[in-house]
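Have a look at the structure below, then the notes.
Yeah, one chain of the complex is gone here, protein chain that is, but the others are all in their spots.
As written, the chain order gives the labels A and B, with residue 1 at the start of each chain.
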Amino acid sequence: MAVFLGLAALWQVASIAIPWESVPGEPMFPGWQVLFTQTLMSLSDYWQGGLGVTGIAQGGSRTYAGALLAILSSSWDTSLRLYSGLVLGALVGTSAGLGVSWSRWTRRLVALPGQVLRTFPLLALVPLFQLWFGLTFQGMMLFVAYGVGVIFFTGTVNAVRNIPPIYIDNARTLGAGRLEIYRSVILPAMFPELRSSILLGLGVAWTAVVGAEFLGAQTGLGQIIVYSKYFGYVDRMFLVGLILLVYAAITYSIFERASRRLTEWMPREYADQPALLATAESR
Amino acid sequence: MTATTDRSGYRTAQLELQHVARSFRRSGGQVVEAVADVSMVLQPHEFVCLIGPSGCGKTTLLQLIAGLLPTSHGQILVDGEPVDGPSPERGLVFQRDSVFPWMRVIDNAAYGLKCRGMPPAERVEIARAFLGQVGLGHVERAWPRELSGGMLKRVAVATVFANSPKVLLLDEPFASLDYVTKLQLHQVLLNLWKASRPTVFFITHDVDEALLLADRILVMKAGHLVDDRTIGLPRPRTVEILALVEGVAHKEALLRHLGLEQLVQEGVARP
Partner (left out) sequence: MRSGWRRPLSASAVPTSLRRVDLVRRLPVDPLGVLGLLGLLAVWWAITALRLVPRVFLPPPDEVATAITQNFFFSSYLASYNLGTGGLIASLIYTAGNVLVALAIACLVGTALGLSSARLEFVRAVFDPIMLTAGTIPVLVTAPFFLIWFGPQHAAQVGLLIVYQTTIMYLFAQRAVTNLDPIYTSAARTLGATPLRILSEVLLAGTLPELFGGMRIALAGAWGLEAFAELLGAPQGIGRVIQGLATATDIPTIMGAILALAAVAVCFDALVAGGFGFITRWRAA
């Protein structure tokens, strides 16, 4: 905590001591007092108008209300893309992974292509997705879904593969059918992996969403940052960047806590060795 | 103060503890005295064993002598010089595996010499000689992961001896080994010791081991020294020698100290 206060203080000192400007009239290191007044107000530039607050384009003036609405609507846009992509990617990735693991042969067939797909640098694909889907919501959502899906897919395949076959053999000799094995052995064994995929996937989703917005969205928090950069409005970049940082940190801690539930009800040793749980369940 | 070396040139030293004490603060806040007012003198060349039940403070005492822990009280003197941190002149053989896994056996054995700045050719030669003495000449290029527990222990012993320490400290070094390996290692240790005669301080909870190895046995209980027995038995300590009346008497006394009276037949003992 103290470190952050220290850094904040350092920033303030820099804002006073270093009078560099990115663009004439725009300081490189805006002080905190500027950030929370002028900058915040200036964000109302991004509000299109409505809800009783006139947009700048319509001749309204900068207000805190406008700024707040701008922030909220951008956050909504960004979050929608993020979460829809995350959910889609998780669902498709996990089902594909489970489906592929159904048969040993399909798994071996798909393993290498899956790994190869994972090596494609996600961020380099943004222009490709934009060419394919245009600068639309669907396009960005699909991009996020792709990045997240690859993670869940390879994670699921790995998790299923790492179950010692003896537990599956065991369930078989107890008379469990294919489907029953999936339900009682494989699914529970996947929970620890699911948890790490969720956290990894969240990180990738944030990166993907910000990346997609940087390269040509019309709305959203990432878009505000990039627009501001073209004009050299470092202060707005910084403020919105901070907002993004706070969002990301919050979502991380929520997801981390929620996903811990996945393995929380397991005794510690089961959570670390999913195969053990599989034995217990199949008895 | 010059090191004590007798006419034959062996490196050794007198080890003296003066009212040494060490306490710890447990997480609950209470203060535990692991070592409470221990004073003793180990003469040069002496092989001394310290026996005691678990938790009596013997490992702490050894770490104090090694210099890995500072004392809360009192001082430890090597030939009159106070101990201030670890030093190659007080070599230590650990209870667990301490052989560096990322170095080959020969590099491990030569490590102490490398720290002294000895050139490679020279230190490899010395290390090789010691590895040969412990019977590991044929695995000098092996990685530690390829060796068994007993072999790793031999490497550790060779490494420490190669460094020619004046005082040799051993912390229950053979506790984790099986019976046969343990007895083999006793011979390895005694052979090396006979050749260079450092002052030895050997911690164990095994009465038979102590009787086999030591010139003197100290007993520790709850942080205090409660007995100091000179073992006058001749070496080598064969089964027959240990079965002599004097040997049996020592064993009975030690077992009593450890609370194992039930193993002693009353009426026959002689202190």
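Convention: a residue touches a chain if its C-beta (ideal position, glycine included) is under 8 Å from a C-beta of that chain, and two chains touch if they have at least 3 such contacts.
These numbers come from a predicted model, not from an experiment.
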item	value
Touching the absent chain when the full complex is considered, from B:P144, B:P173, B:P198 or B:G223	B:P144
Residue in contact with the excluded chain [from B:A66, B:I106 or B:L136]	B:A66
Hidden partner chain, residues of chain B it touches	66-68, 85-88, 90-92, 94, 96-98, 100-103, 111-112, 115-116, 143-145, 159-160, 163
Contact set of chain A toward the excluded chain (per top definition)	1-4, 7, 22, 28, 104-105, 107-113, 115-116, 119-128, 130-132, 158, 161-162, 164-166, 169, 203, 206-207, 210-211, 214-215, 222, 225-226, 228-229, 232, 234, 237-238, 241, 244-245, 248-249, 252
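Quick note on the criterion: only the chains that are shown with their structure count from here on.
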item	value
Inter-centroid spacing, chain B versus chain A (mean Cα positions, whole Å)	58
